[in-house]
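Complex shown without one protein chain; remaining protein chains in place.
Per-chain numbering from 1; labels A and B assigned in written order.
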């Protein structure tokens, strides 16, 4: 007990409690008002699921969801494969030249403010004369998703005992067999976590998507932004709540995956 | 000494002029030696002496900077680890955490393309050999240290390697278990008849288990011989110091022949003693093991007067330090009589040793 006493600081408990309230109150407010029957958000008009049905039958919203899902899926797949390859070389490769620089390049999108990344791809696409909105979004999303996929995979690889790969090679496994039967199964949670992170980052992206928003590809956050610009509405709260439910489900899966050693 | 290293032995591993440099750091200077079939061969040395590097070069995880390695007469230079018929027991065991014990042991056999029934029979045999057949379906995380050790052994032995490499496999175990595993390893080696190359920094382990020991220090071979050779006839000061305990006395070499050297030592004595590498007129050290000094003195031996300055009771032995004319001698006395009285500190005493016991070593 005396150990705990020495390490505890008075007030930290209350402070932390208030902090978690601060963290979750805004989210709770949105969820609460999404069940408000009244058209005016701040005036409580009784419980209703009306806005959820409106949201789910909103075709513009559904189109945006489809666009986002399509872009995020492709960007996630490509970026995860690319990140996995890079991580294998950077963590396990022998005599890799320019290892530090290479790693910085892979993580470059994290070092630059996203608006600069967005401006860069915008100018690039305009110079190339690329007009297909979906293609533009997919390329841009793949780029900034790579480091998010890379970091969990790298962490997992670094945490994995290199002896295991040597043991596999020692037991007559070729490089490919060692990768498929030992390395990949062991880093799979990291690969999943990376893919999940990339997916969420892509789904959530506003800055790049809104700057590239032409050629008929409106993503979910860009659509929500346009709704917010029209003013606070209960339907917006319902959409937000739906998004949060999906995000929380994804986050939980990712969290459990990473916890499983 | 031992039947295993006498006469004409077939060579399992030949190391010819093998060295290894990492960048500018010379981890291992060129070494040449052979390891014979059916031998329990130990690479012994302090950390950083190059023993693990040597083992990893035999396994194929490192490439020699110079020289070549042959396995059963064929040069394996440039062959990747998965084409070498050697297996390793890793220091960390490196058991695949996502596979059951059975799957771990079967892994090498699968890669070698063994048929299923033959494979299963072999895995069962191996698990029985290491007394782990009841736990076959478990995962490595559910095992104790000693059990993991056994599975690592079974896994490495299953593919019938030409040579089994063991990288400090006992270092992660606690003392009691280590002792038991020593016996088990030795038995396993005799049963299977496979050549074991064992890396350790523990000289006691090496003396206990090996047919032959290669003592490495500073990236060079210091001595290669049977356990008795390296203990009783150390070839230099490093070996005498590293293996077992000893007293070093400064000695002036007066004359030498091929066997013996005549030296003068600090107690104002001149002795004729077996030597290694002493040069007449030069300085040398005389090494004498604590257990070879008798206390009290025995007749017909070389005797020295002194005073006891410390006494440590260790159960089976009592360790004394005896001051003799400015030099401290460590003396180990077996407690052969129950509740024998310890000699008190400050007491004058005469100790003695046989003329054949000390060795003079070139400086």
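We take it that a contact is a pair of C-beta atoms (placed from the backbone, for glycine too) under 8 Å apart; a residue touches a chain by one contact, two chains touch by 3 or more.
Basically, contacts and distances are computed from a predicted model.
A.B. asks: Out of "3-isopropylmalate dehydratase small subunit", "ABC transporter permease", "Cell shape-determining protein MreC" or "Carbon-phosphorus lyase complex subunit PhnI", flag the one the UniProt entry gives for the chain missing from this complex.
C.D. replies: UniProt protein name of the non-displayed chain: "ABC transporter permease".
A.B. asks: Considering the whole complex, which of A:37, A:70, A:108 or A:134 touches the chain not shown?
C.D. replies: Per the contact definition at the top, the residue touching the missing chain is A:108.
A.B. asks: Mind pulling the subunit A residues that touch the left-out chain?
C.D. replies: Touch set of subunit A with respect to the missing chain: 3-4, 6-9, 11-13, 15-16, 19-20, 22-27, 29-30, 33, 40-42, 81-83, 85-86, 88-90, 92-97, 102, 105-106, 108-109, 111-117, 119-124, 126-127, 139-140, 142-143, 146, 150, 165, 169, 175, 178, 200, 203-204, 206-207, 210-211, 221, 224-225, 228, 232, 236-237, 240, 243-244, 247-248, 250-252, 254-255, 259.
Note that in this section only the chains that are shown with their structure count from here on.
A.B. asks: Which integer distance in Å separates the CA centroid of subunit A from that of subunit B?
C.D. replies: The computed centroid separation for subunit A versus subunit B comes out at 55 Å.
A.B. asks: Mind listing the subunit A positions that touch subunit B in their complex?
C.D. replies: Residues in contact with subunit B: 161, 163-164, 166-174, 177-178, 181-182, 185-186.
A.B. asks: Flag every residue of subunit B that touches subunit A in the complex, lowest number first.
C.D. replies: The touching residues are 59-61, 80-83, 86-88, 90-92, 94-98, 107-108, 111-112, 155-156, 159.
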